[in-house]
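Okay, so here's the structure we're looking at.
The complex appears here without one of its protein chains, the remainder shown in place.
Moving on, here comes subunit A:
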Amino acid sequence: MVTKEQILQWLQQFASAIAQNKEYLTQLDAAIGDADHGINMDRGFQKVANQLSNFAAQDISSILKSVSMTLISSVGGASGPLYGSFFLRASTAVIGKQELSNEDMVSLLQAGLDGVLQRGKAQLSDKTMIDALSPAVTTFTQIIREGKTTTEAIQQATVAAEQGMKATIPMVAKKGRASYLGDRSINRQDPGATSVYLMIQSLSEVLVESLVTSD
């Protein structure tokens, strides 16, 4: 079971990871985009972090929806609508829940991925967020379906996200600003795939951490 507290911790952890990696994400975007990905994400997630205590009384779905609305109205750029769609669709997959079963977690992540795909219309290997998000969600689902634990699934998903993120390095971008570079986008890691890795890694840290402390 994933509790509401863990979901709130995840969002807090992700916000901190974004703050810590703000310069790094912006640097990655400077190479193939317009040098704002870290700045955009940090603007939105600082706002989310500041609001988390107000969200605490809501159920998980409403928390995710509030996060989505905050991101949509404060991030801007491509990542605003994309992360906004991730959390909006994720929220519709867990309506009314106070805690999440493994199947709920699968639905949440799968719906989030669908939201990003629908909004951005990117495909695998277009060198976008999808290249980290899609393998992470697929791996998580697969490990859960094999009957393994949430922590095992999220740890494997983090490995998949990291591999997906690194796999963007040799890719030629076909979506977003980086696509204008053609072959010059090769040998650069995609900033959006990198922030997605941080999101999955943050979830893993929270779930694994709470397992350790509850032992």
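FYI, a residue touches a chain if its C-beta (ideal position, glycine included) is under 8 Å from a C-beta of that chain, and two chains touch if they have at least 3 such contacts; residues count from 1.
As a convention for this text, contacts and distances are computed from a predicted model.
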"Dihydroxyacetone kinase subunit DhaK", "Methionine ABC transporter permease", "ATP-binding cassette domain-containing protein" or "cysteine desulfurase" - which is the UniProt name of the missing chain: "Dihydroxyacetone kinase subunit DhaK"
Residue, one of A:Gln12, A:Ser74 or A:Gln110, that touches the chain absent here: A:Ser74
Full-complex contact with the absent chain, from A:Leu82, A:Ala160 or A:Ile200: A:Leu82
Sites on subunit A contacted by the missing partner chain, in the whole complex: 26, 30, 32-36, 39-40, 43, 72-82, 84, 119-120, 172, 174-177, 179-182, 184
